[in-house]
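One protein chain is absent from this view; the other protein chains keep their places.
Chain nomenclature is as follows: A and B, assigned in order of appearance, with residue numbering initiated at 1 for each chain independently.
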Amino acid sequence: MTGSTLLRRIAPQLLTLAAVIVLVSIYYPAFYQIVYVNDRLVGIPIDVIKRGAPVALLAIGMTLVIATRGIDLSVGAVMAICGASAAWSIDQGYGIGAALGIAGAAGLVCGLWNGVLVAFFGIQPIVATLILMVAGRGVAQLITGGTILTFDSDTFAFLGSGTMIGVPVPTVIWILTGIGFGLLVRRTALGLLVESIGVNLRASTLAGINSRVLLIAVYMGSGFCAALAGVIATADIRGADANNAGLWLELDAILAVVIGGNSLLGGRFSILASLLGAMIIQTINTGILLAGFPSEFNLVIKAVLVIVILVLQSPRFMPYLELLASRFKRSSVTRLEAGE
Amino acid sequence: MNIRALPLYATIAIFLLAYLICYMQFPAMLSTRVIGNLLTDNAYLGIVAVGMTVVIISGGIDLSVGSVIAFSGVFIAVLLRETGMHPLAAFALLLAITTLFGAAMGGMIHLLAMPPFIVTLAGMFLARGAGYMLTIDSVPIDHAFYETMQRAYYLMPGKGRLTLLGVTMLASVILGMILLHRTKFGTNVYAIGGGEATARLMGVAVGRTTVLIYAFSGFMAGLAGIVFSVYTSAGYPLATVGVELNAIAAVVIGGTLLTGGSGYMFGTLIGVLTMGLIQTYIVFDGTLSSWWTKIVIGALLLMFILLQKGLLRLRISH
Partner (left out) sequence: MLLSTRDLTKSFPGTIALDRVNFGLKAGEVHALLGENGAGKSTLIKCLTGAYRRDSGDILFEGKPIFPQSTLEAQAIGIGTVYQEVNLLPNLTVAENLTLGHQPTRFGMIRPRAMQALAQEMLAGYGLDIDVRRPLESYSVAVQQIVAIARAVHLSGRVLILDEPTASLDAREVQMLFDVVRDLRGRGLGIIFISHFLDQVFEISDSLTILRNGRHIATHPAADVDRMQLITLMLGRELEEETSVRYRPEVTGTSADAIRFTGVGRRGRIAPFDLTVRKGEVIGMAGLLGSGRTESAEVLFGAVPSDSGTVEDANGAVDLRNPRSAIAAGFAFAPEDRKTDGIIAELSVRENIILALQARQGWARPIPQAEQQRMADDYIARLDIRTPDAEKPVGLLSGGNQQKVILARWLATNPRFLILDEPTRGIDVGAHAEILRLIEDVVAQGMSILVISSELEELVAVSHRVIVVRDRRHVSELTGADVSPDTILRAIAAPHTTLEAMA
């Protein structure tokens, strides 16, 4: 993708983010202030990119899943499982490396489970991932023993609350993960193949794409992102809360992907746009608090946002929008071939 | 044998088997007292699952119901606190609101041709947010009429209490059965779930039916909200988080096909009771932890989803 097409792709998200920031700063002019104290950057924008980390991470995996015309409802529960696994490992005296390894493996196993149900059993993604969404939190509680499993490891806590050259570690993690996944899908052919099975699974299989394995890999990627998010959430509060870790974050992650302009019907995707979507959501969350509104408004605003996006994405609404756009543009309208 | 009824028989068999196991371990579980509590404790879930059954058989899903229950409790509590309104009037007002809310979602699903999942997700946020905007605290309800309702019960032989709440749930299930199995609307719901395009070709008013389906679900969620507020004597906007998931699970465990077109209202009742039974067993056992409920429900979900998938293959190969 060249620079200009990329910019055109993410322009709506950038504009929305800018608008939200301007709106917030009207109520809270000190929004832009960032200071450097005690070796760390402090300020509202820094807070946004730190707190937005779990949703941003989930949105990375969710973008790929949605690109295949799927959905992963289980990521919140997977976060809880992986956070609990990590905390348990630390608690058992394993090193931090082992803890991270176990958490990551747990995420991948969860993804494998979902992927097998979708790719081999042919169960609709929403149905298949519902099972883990329901049972996953029970599994997490099983690991923590029903309590908030606290641990004492400054190295592990560093992942949640530390900083690297002033930047919060969770921010570093989601940005690196985003770049990593971005490179993985765009520097290899994975992105193209994922888009291809999302648009037309049958034709893609006939063209020789191994769609089953690809689907499973995508769900495993989503599970891995959830594992990272779970580790951060656990490290941040120095404890694994099986009940509340990642609660309803799957919905925020889906919302981030949708705000990122990715179609729920699969196909073309942009991880960067989804990450911007996650930041838009977090800016709204933070902004509502800053602006002195009660946090109760948060959900209502999200709801309105979803509805607006739905209307804009609606297949029935599209023709009107295109008509409007064609009035602005003098150039010839692309002619869609009618059904034969 | 009717292959579509197979999941229903499986549901009933599993429930009876589970009850038998419970009984062999804790003979006290076979008492009208336990049965009465089972009905009362799960009344709100059962009622909301009736609405969810209709939605799911039509091939849709309604994620908003948990939030609507919480909103209902808060709405009633605040209304009773701020005005001298009689609870019954508050109930009527509430049911009108939740029914309209459901109808609006159904309208959007139809008009925008968008997946019910995402439309009702917006509804979920909206209802929860509306609850928060009324209050963020738990608002106690202190009204003589509430006490009357809570005390209303029929003493079954064996000292079990068949409460008003339990009866409301059973009545809702019966209403649901009549609606689903004995009205044109019900047949239209199955028709849309069986194939929307075909249903339209056969003359089913798909748009109108879709609006009615979600309106009914909204109504049942409102009724569940009323029952829940009587059950807890309070309204709390953070209550009943995740109830939509439990309701969906109950419907699926009750033998309804999650992709629509097949299922029975009676199965949903059994599904709700099965879920309640698991909880009761864990309480009786005392050593088992509550999270086993979720794991067992997940396992049951998996079993029924695979069973349905297997039956589908069987039907196709016919």
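Here, contacts are C-beta pairs under 8 Å (C-beta built on N, C-alpha and C of every residue); 3 or more make two chains touch, one makes a residue touch a chain.
If you're wondering where the values come from, they're calculated on a predicted model, not measured in any experiment.
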Candidates B:79, B:191 or B:297 - the one touching the absent chain: B:191
Residue among A:7, A:176, A:189 or A:312 that touches the chain left out of view: A:189
Chain B residues touching the omitted chain (full complex): 2-4, 178, 182-184, 186-188, 190-191, 193-195, 198-199, 201-204, 261-262, 315, 318
Touch list for chain A against the chain that is not drawn: 187-190, 192-193, 195-196, 199-200, 202-210, 214, 267-268, 334-340
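Note that in this section only the chains that are shown with their structure count from here on.
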Whole-Å gap between the CA centroids of chain A and chain B: 30
Interface residues, chain B side, partner chain A - complex: 61, 108, 111-115, 117-119, 121-126, 128-130, 132-133, 136, 237, 241, 245, 248-249, 258-259, 289-295, 297-299, 301-302, 305-306, 309
Of all residues in chain A, those that touch chain B in their complex: 71, 121-124, 126-128, 130-142, 145-146, 242, 247-248, 251, 254-255, 258, 264, 294-304, 306-307, 310-311, 313-317
